[in-house]
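For reference, the structure I am asking about is given below.
One protein chain omitted, others in place.
Up next is subunit A:
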């Protein structure tokens, strides 16, 4: 029995929304790398599992998610990316999920979203937050290095394909092609192989299109049915887009969007959802709202002085 006391303490600390030390982050990321390097680009996941969409640094809403869904390890979770940016607590949110991954590798799966990237985190808050909370960019560097090791997708019981964005023309014909992507190779992330996590959106017509959000593809119903038939899967589960009801079906229930950031950006007024799949892949959605005000910490109104930057 290995000693988890340090890790358990860090998890407890992060659950209180307190950051862990910079050297602890470094060690955590090193351990996470050992685990993640063993996972494929299409990570195999067994049911039962609860599938979650974007979190975006909304730490107290993530805690709410665990309240309505149950804690790790009692429940198994699959998070479909976009853990960071936009919310006030990207650091705590990401480190908590990562610590849980290291502590219970078989109980939680994290796949990559478009915000798990060096470029995007520099624009949408994670970079600044790391700098503000740690006074240097070291933590941001450790975290973004780990991003490269995250699986791009997962497949539950061989039947439900989970990915942050959706399908893209290059690798999506066959799951085997996705398996062979090397995300660390870099390159054009929005058009190249990584496009499945970097912005694909389902569209009303058939065929392919270019996303109006400026990055990634639109994929139509015919693309989905062909993909599902070729790979013998029942449905595609993805996140990436805000849906006010928390989840939304497309293309005759072959594609599902799950969104897990309630009151997105603290102002959208949407509810969030998680998809609970039991051991027979029976689907049950749990809808939840943002954590009530009194259970949230008050974000410090005054950001720390710029002298540290």
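Odds and ends about this structure:
Here is the rule we go by: contacts are C-beta pairs under 8 Å (C-beta built on N, C-alpha and C of every residue); 3 or more make two chains touch, one makes a residue touch a chain; residues count from 1.
Convention: contacts and distances are computed from a predicted model.
With the options "peptide chain release factor N(5)-glutamine methyltransferase", "SKP1-like protein", "Serine/threonine-protein phosphatase PP2A 65 kDa regulatory subunit" or "CMP/dCMP-type deaminase domain-containing protein" in hand, the undepicted chain maps to the protein name "Serine/threonine-protein phosphatase PP2A 65 kDa regulatory subunit" (source: UniProt). Summary of contacts with the chain left out: across A:40, A:70 or A:209, the touching residue is A:70. Of the candidate positions A:6, A:38 or A:106, contact with the hidden chain is made by A:106.
Contact between subunit A and the absent chain runs through residues 1, 48, 66-71, 73-76, 104-107, 276, 278-280, 282, 284, 286, 288-289, 292, 305, 307-308.
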